[in-house]
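Missing here is one protein chain; the remaining ones are kept as they sit in the complex.
The block that comes next holds subunit A.
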Amino acid sequence: MAEMDKKTEDFDLDAMFADMRTQDVVPAPDFMARVLADALDAQAAAAPVTVAPRPPSRLRQLLAAIGGWPAVAGLATAGVAGLWIGVNPPASIMTTAESFLGTTVTDQYLVDLMPSYEFAMAEG
């Protein structure tokens, strides 16, 4: 170990290290410019991109106009109820229709869409 330390001293490694440390290693201006260009490019690439919000689709516009999904639920209920009244109109409605139209509503104005269903209802 002592012999090795002597060798280290012989070469004056510390002086060699110091010479290397103080070497003139100034970067070239064009190299500095390249690194700065990289920096500005990376900065531009990482910048948050402001994307304009997409216009809503026609379906969404329609939904918004009628009041959203709750309104659609109400609309659907009303539609089903209307269909049901059309298929199987209560007697009072028939009477009202007759008095309004001033004539007797005959079967020829009624479309019997589901006769078997009516039969099934009559059967209970």
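Structural remarks
Quick note on the criterion: a contact is a pair of C-beta atoms (placed from the backbone, for glycine too) under 8 Å apart; a residue touches a chain by one contact, two chains touch by 3 or more; residues count from 1.
FYI, contacts and distances are computed from a predicted model.
The unshown chain of the complex is recorded in UniProt as "RNA polymerase, sigma subunit, ECF family", chosen from "Amidohydrolase", "Response regulator receiver domain-containing protein", "ABC transporter related protein" or "RNA polymerase, sigma subunit, ECF family".
Mapped onto subunit A, the footprint of the missing chain covers residues 4, 7-8, 10-11, 13-14, 16-17, 19-21, 23-28, 31-32, 34-36, 38-40, 42-43, 46-47.
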